[in-house]
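Here the complex is missing one protein chain, while the rest keep their positions.
Entry: chain A
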Amino acid sequence: MGGTDSVSLKRIVFLTVGTTSFDALVKVADTLEVKQELTRRGYTHLLIQMGRGTYLPAESIGEDGLLAVDCFTFSSSIADHLSSASLVISHAGSGSIFETLRLGKPLIVVVNEDLMDNHQSELAEELADRKHLYCAHPQSLHQVIVGMDLKSLLPYQPGDATPVAKLINRFLGFPDD
C-alpha cells in the first residue's frame, strides 16, 4: 500500500453527513476499531464530509498501516465523491440515500439518535428491510461493518414520478400522454 505505487487501486470509503452536524458519526468513524476493520476489508482511503460538525477527525496519509483519512466540511456537489467511492457511509437524509442508491454504491446509513422526532429512521429501516442498504446507529457502526456482506445487497430500481403525473393530469381533465 505504498504511496509510490502508482498502480495501487484506491478503494475509498466516503462518509457524508450532508448539511447537518453529526459529530457522533464522525467520532465513531475516527475510532481505531472502525478504521482497522475498514483497512482489513481492503479500503485504502476514508474521506469524511463533516458538514456543520465541530469534531475534527485526525487526518492521516496512512503510514501507520491504517487507511488514509481526509476530511472536509462541505462541497457544492458530493456527486463526484459518491461516484469514486467503493463504500458510502451516510446520515439518514433522503437526498443522500437516493443519490447513492441511484449510483449503485453499497451504502451504510447511520441514524442520528439525537434528532427529535426521528422520522428519518423509518426510511433507512424500510430500505434496509428491502436489502438495499445497511442501517446502523453510531454505536453499532463497527458491528455492522464487521458483519456486512455487500454482495448480498439488492440494487435499487430508481423510482418514477409518472404515476403521479398521470393521476394529476386525469384529475385536471388533460388528455393522457
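Please note the rule applied: contacts are C-beta pairs under 8 Å (C-beta built on N, C-alpha and C of every residue); 3 or more make two chains touch, one makes a residue touch a chain; residues count from 1.
We take it that contacts and distances are computed from a predicted model.
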Chain not present in the shown complex, as UniProt names it (candidates "Glycosyltransferase", "BOS complex subunit TMEM147", "AP-2 complex subunit alpha" or "Fructose-bisphosphate aldolase"): "Glycosyltransferase"
Full-complex contact with the absent chain, from A:Ala79, A:Leu154 or A:Leu167: A:Leu167
Absent-chain contact - pick from A:Leu47, A:Leu66, A:Leu103 or A:Leu123: A:Leu123
Sites on chain A contacted by the missing partner chain, in the whole complex: 93-95, 98, 102, 119-120, 122-123, 125-126, 158-165, 167-174, 177
